[in-house]
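Just one protein chain is left out here, and the rest sit where they should.
Letters A, B and C name the chains as they come in the text, with residue numbers starting at 1 for each one.
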Amino acid sequence: MSAPVAKLPAWVEVGLIPLLNVTVAFLVSGLVVLFIGENPLQAVKILVWGALGFGEGIGFTLFYTTNFIFTGLAVAVAFHAGLFNIGGEGQAYLGGLGTALAAMALDRYVPWYVTLPFAICGAALFGAAWALIPAYLQARRGSHIVITTIMFNFIAASLMVWLLVDHLSPPGSMQPETRTFAAGGALPKLGGLFEMFGADMGAAPANISIVVALAACLFVWVFIWRTRLGYEIRATGLNPTAAVYAGISTVKITIIAMLVSGALAGLMALNPVMGDQQRLQIDFVQGAGFVGIAVALMGRAHPVGIVLAAFLFGMLYQGGAELAFDMPAISRDMIVVIQALVILFAGALEHMFRPGIARAFALMSSPQRARMLDGGEAG
Amino acid sequence: MSPDKDDSEKDGREPSRPLEKSRPGAAPAIRLSGIDKSFGTVRANRDIALTVEEGTIHGIVGENGAGKSTLMSILYGFYQADRGDIFVRGRKVEIASSDDAIAAGIGMVHQHFMLVDNFSVLENVILGAEGGILLKAGVARARAELQRLEREYELQVDPDAIIGELPVGLQQRVEILKALFRGADTLILDEPTGVLTPSEADHLFRILRQLKSQGKTVILITHKLREIMAITDNVSVMRRGEIVRTLPTAETGPEELAELMVGRRVLLRVEKGEAAPGAPLLSVERLTVVDGKGVRRVDDVSFEVRAGEIVGIAGVSGNGQSELLEAIAGIRPATSGSIWLEGGKDLARQADPARRRLDGLAHVPEDRHRMGLVMAFEENENSVLGYHLGPEYAAGPILKLDAMREDARRKIERYDIRPPDCRLKTANFSGGNQQKIVLAREMERDPSVLLVGQPTRGVDIGAIEFIHRQLVAMRDAGKAILLVSVELDEIRALSDRILVMFAGRIVGEAGPEADEGELGLMMAGIADEEAAA
Amino acid sequence: MDLTAAVLVLDSAVRLATPLLLACLAGLYSERSGIFDIGLEGKMLAGAFAAGAVAYWTGSAWLGLLAAIGAAIALALVHGFASITQRGNQIVSGVAINFLAAGLTALLGQAWFSQGGRTPQLSGDARFSSLTLPGAEALRDVPVLGPIYYELISGHNLIVYIAFLMVPLTWWVLFQTRFGLRLRAVGENPAAVDTAGISVPFLRYRAVLICGVLTGVAGAYLAIAQSAGFIVNMTAGKGFIALAALIFAKWRPWPAMGACLLFGFLDAVAIRLQGAYVPFIGEVPVQFMQALPYVLTVVLLAGFIGRAVPPKAGGVPYVKER
Partner (left out) sequence: AQDEVNPAVVYDLGGKFDKSFNEAAHVGAERFKEETGIDYRDFELQNDSQREQALRRFAQRGFNPVIGIGFSQAQAIEKVAEEYPETKFAIIDSVVEKPNVRSIVFKEHEGSYLVGMMAAMATKTGKIGFVGGMDIPLIRKFECGYVEGAKAVNPDIEVYANMTGTTGAAWNDPVKGGELAKSQFDRGADVVYHAAGGTGIGVLQAAADAGKLGIGVDSNQNMLHPGSVLTSMVKRVDNAVYDAFMDVKNGVSMEDWGGVENLGLAEEGVGWALDDNNKDLVTDDMKAKVDEASQKITSGDIEVHDYMSDDSCPAM
């Protein structure tokens, strides 16, 4: 990675440059909209209004945000250990199984707040378990984790179809999904909270799993930056040789980081499964695992950044749906394009504007320039 | 455009004494003027003027980081100067890439070899000079040409050997062959002897003289003033990115050069008293380390280090010293043999650096960038690396950040680490200060055994003095120190006993007063007795 | 399984392996030059779309192929710009390209053809049809040789032959030509190439371009040879499997062919084993058979090939000056 020599103020590094990158991504997206023959300004208006303009829109935005926080955190934790976990999709799918099993075991007997801790454990456990084998193979056999996690996404899909069709769907049901959970398996919506602010969340599925997501952020922050294990994870990710020198077992760290990563991805299932649909459906993850990669990259693998990036993508998803609703020529794939451009400009091309900005700053702060300005004022 | 006219304009910087020329009146082989180069905020070369006469060997000396490699890399087209002109045989040339330099008859052997490890010698030699779209014809021609060069310059090497499997000395030969194969008239060598035994170095110098006698020009960068005196015709001294003086070698001496390099008189000897060795604190017995490829890196090595002594391990790099240190530190598992710390149990089989640290063993690794530090960490995080599990830095699973920082501040003060900011990213400290961070971490824990690899590599003279003093002070406090260095001078200055390693074995032992030639022969693998015979 | 059945499974394996092989060789050029590429999938998809669209408009498979190559090259250049010129993270760039291709092909497909992102059905000259090699009909009934020649060797479309001819060609380029020597060198030690007077960026751009060409051909194969039009997301993960094959083959051309054929074979066998009875177990669930190729990939990756050492400079941008 090219380390910039000219140092820029922190607010430029973490504020201005990412903002600029995202802006460019949106400008290019605007060109695509224009190319299709629609008005980009109008599109932006609909998108922003759709995401934030009314209670229900916000509710949906928060719902998607919750998914992306979980998967973004998952990718980020693995990143810190120098691992690229593309298996969030499959881990979340399995997490759904853990959630559903907990919910179905308890929903008829206890209220949701009793079920929730069990569901959290189930989701985390199953998600982590699905990350374990790729982690082990990477640590012990050097099998490329990118490849194995991709394979495990496919394997997860097969496993879940088999379970849902042949084992988990109630008899006589025509749908490959579990039964609908009773009240004890349903997480409360945030409607009440919205009403406190005088907003109507309508039927938006935002639910208290967003609280779990925020708690997970706090956990990840403490875990990565305040614990010995986190220290070891970062050391391993940044310099594996130094980690070995320091007596850190890279095998252990690889496995632990992937387990935590998988658990976080698994937790994502709480939101759609218990929070929204109250049942486990085929393919319910719908790409959130992959979006997590973009979210983690944009959020620079830091929980605060991840929350912001997840919110941005949440807005894109909800606003994009409204956009597709109101501008039929812009199909749902527009969102994928915007997403791609954001990853491209904020991720792969993140340094593109830095030299220019650095030059601008050097110019502004250089003594000659200061003198020139002074002289100008004097004269 | 006439070079002579240009000379007079710059004469403030030109040598006061006329340089040695092999052919008076001829245009100089290389002339640089007004070369400037910055890396970000670091100004590596400033307004450099340099004349290298044709058919001479021209030495360049200067501290670490003085800008020697940068200057030569500019001449070779690897970097582009921010400003300045390059003249070859009086003609101004634009050198925008190494291609241009090669075309101008310049060849370079870099400090870090520019070879492809998994290629054969032949493939490396023809890379970039294949002589056609297809390899076949070029390879055949190159094979013949290599044979000729081998005969002419005694540069024997198997053209089909894989580079990664050759010792460094031979790799260097390949680099020289590469340059000659491309028809270089001017050959730049950047610290070529750092990796060679004295006898290999002698061989190299014979080759260089041979080249000179054929009218080729050689530019030689080295830290060893002895070599400068032995082989060069003229010498330039660099300091902080500038050439402070160029003069004929015959008219100067090591003392003058050293003073020019540092800007003050230097005392190169380390002040230390008699050693008073006590009980052995580290014992190594029949230690063997076989690496992943099945090569015996350390071969049946036995020695001990006593309290209050410094044992130096001399040897050309790549002869198993690194592996030996790593095995003792627990980074690399030993294949067989034993390691004891102060009468404790045998540690050889369990590779666990954390455990060894608890047992009182500290380790300053050879390569701070690769192993000793996490460059992206804050200074205070690095100052506990390896000790982060200690109860003083962690309460249960949670790190005590305040304690870590407080501790780091203390070390910064004691070791005069600059800038004194424990929250600064480690990459932003200079090389010498980074080394001090490692030393502070490893020494402050009051270990009973200290392993030190290349403690002063890439460190300036001032810091070297400091580090050497610290090592001697530890010895005097009754610690056992095992020192590995490729700098024979450093080994001789610090050690109470010297072990010489060659091809994974200890081939000899000597006292600090040992004769350099004798040590050199041992380092080349010619055993004590034979040398005596 | 008798001979004919075996030949037919192999025949199917060849068809399934072809796009993998093209993508795998594409990745080989790029990664040998030190540029990692998980965007093979996206480039194939873009190629498939361009092939489908242009072949429909022009009625010419050849123009479709050209368009596929063009589209894939465009994305390859984006990847090159990000990872060579801007020294960005190559994995991230690859991920972005995959998303970009998935989104843009569907979006443009819908905007242009209004068939849910599909391109219209192709027929006749707009597709590459199967070629019958000389003598195939005559040999057809000769025992052993007949079925092998008629079914397995003859009767594929042009791109299949191109793909398999690319294997020796790639080997030849890599190990017998100047370009190949430099390509292998730049992936191992770009500084060595640089000091030999060769431009590292130019060399890498060429590698990335070749990668574009081959992924384009792979895309064209999917859209206008194997199928008769583009369908949203029709690569269905083949780019990733090709990458796995590349790692499997340790970045060498002949083993790459072996790996792709193995994956094709596993897939072909999995298809035939659906609904088969296994002794003592009974009928194996379809899903198990569907997961089989992926499971075997993991097993092989873990068990047989050991640590695959990628080109040393791979994935790391070449930075001369900090």
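Simple rule for what comes next: a residue touches a chain if its C-beta (ideal position, glycine included) is under 8 Å from a C-beta of that chain, and two chains touch if they have at least 3 such contacts.
These numbers come from a predicted model, not from an experiment.
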item: Visible chains in contact with the missing one; value: A, C
item: Among A:Val161, A:Ala235 or A:Val342, the residue in touch with the chain that has been omitted; value: A:Val161
item: Given A:Phe26, A:Phe60 or A:Phe181, the one touching the chain that is not displayed; value: A:Phe60
item: From C:Gly117, C:Gly187 or C:Gly239, residue that would touch the chain that is not displayed; value: C:Gly117
item: Touching the absent chain when the full complex is considered, from A:Thr236, A:Gln277 or A:Gln339; value: A:Gln277
item: Touching residues on chain A - with respect to the absent chain; value: 56, 60, 63-64, 154, 157-158, 160-162, 165, 169, 171-176, 180, 202-205, 272, 276-277, 281-284, 286, 317, 320-321, 324-325, 328, 331-332, 335
item: Residue numbers in chain C that touch the chain omitted from display; value: 5, 8-9, 11-12, 15-16, 19, 110, 114-118, 121, 129-130, 222, 226-229, 231-234, 236-237, 267-268, 271-272, 274-275, 285-287, 290-291
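Just so we're on the same page, only the chains that are shown with their structure count from here on.
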item: Approximate Å spacing (C-alpha centroids) for the pair chain A, chain B; value: 46
item: Distance between chain centroids, defined by C-alpha means - chain B, chain C (Å); value: 46
item: Gap in Å, rounded to a whole number, between the CA centres of chain C and chain A; value: 30
item: For chain C, residues contacting two or more additional chains; value: 322
item: Residue numbers of chain B (touch at least two other chains); value: 39-40
item: Of all residues in chain B, those that touch chain A in their complex; value: 39-42, 329-331, 352-357, 363, 365, 370-377, 381, 385-386, 388-389, 394, 397-399, 401, 427
item: Residue ranges of chain C in contact with chain B within the complex; value: 175-182, 184-185, 188-189, 191-199, 312, 320-322
item: Parts of chain B lying in touch with chain C, wherever the complex brings them together; value: 39-40, 76-79, 97-103, 108, 110, 112, 114-119, 123-124, 126-130, 132-136, 138, 178
